[in-house]
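Before I ask anything, here is the structure I am working with.
A single protein chain has been omitted; all remaining protein chains appear in their positions.
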Amino acid sequence: MKYAMVIDLQRCVGCGACIIACKNENNLTEGISWSYKITETVGTFPNVRFHYIPTLCNHCAYAPCVRGCPTRAMHKAEGGITMHDPNKCIGCRYCIANCPYGVISYNWEEPHQQWRQKKVLIKDCTTSGAEQASAYGTPRRPPYENPERGTTLPAERPMGVVEKCTFCDHRLMRGLLPYCVEACPADARIFGDLDDPKSEVSKLIGKYRPYRLKEHLGTEPKIYYIRSFNPGTYTQTKGGF
Amino acid sequence: MAASKTFTRAWTLLLILGLALGLFAALTTIIAGLGVYNTRDVVFWGLPMAGYLFFGLTAAGLTLLSSLPTVFGAKHLYPVAKRAALLAFATLLAGLMCKGLDLGPISTLTNLIWIAFSPNLTSPIWWMAILYGFYFAFVVFKFLTMHQGKWHRAEGVFAAIGALLLSFFSYLSLSVVFGTVQARLGFFGFTLGLYFLVTALASGLAALLLSSVINDSLKAGKNEGEIRARGDLSLYLGIALGATLVVFLLRVIRAFAAETEQMAGFVHMMTSLSFNVELIAGILIPLAILAFAALRKNAAAQLAAAVLVLVGMFAGRFEQLLSGNVKPMGVQAEGAPQFIHYVPSIYEWGIILLVLSLVLTIYTLAERYLDLGAAPEEA
Partner (left out) sequence: MKKDDSMTSAGSGGIEISRRAFVKSSLAAGAVLGSGLSLSAFVPMKRANAETGKQSAQWMPAACQGCTSWCAKQVYVIDGKAVKVRGNPHSKVNQGASCPRAHMALQQVYDPDRIKVPMKRTNPEKGRDQDPKFVPVSWDEALDMMADRVMELRENGESHKYMLMRGRYTYMRDILYDSMTKIIGSPNNISHSAICAEGEKFGPYYTEGFWGYRQYDVENTRYILLWGADPLAANRQVSYYSKAWGSALDRAKVAIVEPRLSATAAKADEWIPARPGYDGALAVAMAHVILTEGLWYRDFVGDFKDGKNRFIEGREVDEDLFAEKHTHGVVRWWNLELKDKTPQWAEEISGVEAAQIRRVAVEFAQAAPHVMSWLGGGPVMQVRGGYASMACHALNGLVGACDNLGGTMVSNKEYTSGFPGYDQYLDDIAKKGTQHEKIDQRGRLEFPCLKKGKSGGGVITNRAADGIADEDPYEIKMAIAYMNNFNFSAPQGQRWDKALSKIPFLVHITTNASEFSWFADLVLPDTHHMFEKWGYLKSTGNGYRHVPLLQPIIDMPFDFKIDETEIPFLLGKKLAERGFDNLHRYHVEQFADPETGKSPEDEKQFSEYAAKIATRDLWDPKRHKGGDKINGWEEFKKIGVWNSDPYPYRARWSKMKTETGKFEFYSQTLKTALEKHGKKHDTDVDHVLEVCKYEARGELAFVPHHEEPYVHGDPGEYPLLFVDHKARLNREGRSANCSWYYELKDLDPGDVNYQDAAKLNPKDAAALGIEKGDKIKIISPVGEIECTATLWEGVRPGCVAKCYGQGHWAYGSRAAEVFGKKPRGGNNNYILPADYDRLSGSSAYYSTTRVKIVKL
């Protein structure tokens, strides 16, 4: 089993549903996104293009974050998932130093602080974060907290440790796709097993010339990008002066 | 001690104040977490980490200096060897505290037990933790043997050689921590090992020189041996600074020769205060002072050079860290400015204040009670 994801940039509409869905599924606190994007506007008016590349942990076969972690808190799990165990994390952030992709985040503060606050807008008339959280039975956490995340990680990671994408390992073990894949309205994310030549990911990688981020570093990422975000056509030309 | 009562009192008060403020910062950090720092996911290592590098590497330099007489028979350094050993202990403790206070709140610190129970042999940080642990033990052990006057007994020599080797390996592991970060060439890869070596020597020498000058000025009777030793230390410092300049220039040239995006952080740092303090105050001016034989023997010049070198080296550690992480990498660059403007928070300065006050307190107490000028029995 070798999990991998193909991202079809032509299907991607750059909407960010994956980012929000991930934050939702994994109870990410404000400021942390496991799934994110790299955008770029190139050209000069009126010849301008906007580019968008969805990103997440690349679950590298040769993961520098795993190699460098002193306590094996960052480790390789089944299917090649680069997994993190916050209970072993000493907070040294060497994984952040080592990750060429910038997809690991450290919890600098207590997560979800909004839900601890007692301040109200209008006295006796509006709720507070703390009041909502306790009324819904989720003290200090968002009422929309996803408890299912808690099956393999603390549902919210505490202050002082790093966190990152797990390919939704808690869903994979129940036979479900990573939530960003399910939530993508455009079906731009295709997930599967590279070891299975019949899997959709294997087929797509065989069909298009995929590329991966910073391939020259030799990390062997498991996120493959195919096709182009911009479909633009142009009139045939040889150029000239 | 010849120091006046007023001076002693003021100094004591200052140390207590420093310790108290520093302790407040440290306790806040341990309880509230690193959110009180201004480091974030882009500049993930900042001032406390710079403190770790500075004190840790200074300790390495001091260990070497304290071992020269016992291990290599450089007997002209006997008068400063014990002081060097003490300072090595104090600065190493300071460095390790900086690192510890850069990990996280108490809940994170308790996870340090996994260094023992879940070792990762491919991790430079793991090796660093282990080596620095043993290194610290040997530094303590070594000072004790010296204090008991057992410089040349078996345990004394064992401690000295052990401490020397461990200082070397732990310094090496520190270099590897940065050297293997393939993603951040701004840390200068293994070139950094060379830079760490020469600057560790320079800061060790400067620390020792500084303490010796101050100690001398506060003491009634002059120790001729120590004065002579200082002249030698000054010369060594000059040489170390010369070497530092060479490696420093190599870094600069390398950044321009390979104008990769990865070096942009370092190029950006060239206009920073820390870079210029490092180069001008830390290397060029003291080098100029120490180039003159007469000044090398002048206590005021020695003092000035030593202080400048220490300040410059501290700035250099800061600069080196930021060179590797001031430029957002990968996804972090999305929506971020080209370079992060990082100014340490008062809590980060508080940590530095704490460990600096601690070093000075240990040194002050040791100077008073532990006879740091002692030389071995057969000297």
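Per-chain numbering from 1; labels A and B assigned in written order.
Quick note on the criterion: a residue touches a chain if its C-beta (ideal position, glycine included) is under 8 Å from a C-beta of that chain, and two chains touch if they have at least 3 such contacts.
The structure displayed is predicted, hence computed values, not measured ones.
The hidden chain, counted over the whole complex, makes contact with A, B. Taking the complete complex into account, A:R72 is the one of A:H59, A:R72, A:R93 or A:K164 that touches the chain left out. Remark: the residues of chain B touching the chain excluded from display are 334-335. The missing chain lies against chain A, touching residues 8, 10-17, 19-21, 23-25, 30-31, 33, 39, 41, 43-46, 48-52, 72-73, 75-78, 81, 83, 85-88, 114-115, 117, 119-122, 124-129, 131-132, 135-138, 142-148, 150-155, 169-171, 173-177, 179, 182-183, 185-188, 191-193, 229-233, 235.
Just so we're on the same page, only the chains that are shown with their structure count from here on.
The geometric centre of chain A is 39 Å away from that of chain B, both derived from CA atoms.
If you check the complex, the residues on chain B that touch chain A are 33-35, 37, 39-41, 44-45, 102-105, 107-109, 111-112, 114-115, 118-120, 122-126, 128-129, 177, 180-184, 187, 324-325, 328-334.
Of all residues in chain A, only 36-39, 55, 64, 67-73, 87-94, 96-110, 158-161, 213-214, 217 touch chain B in the complex they form.
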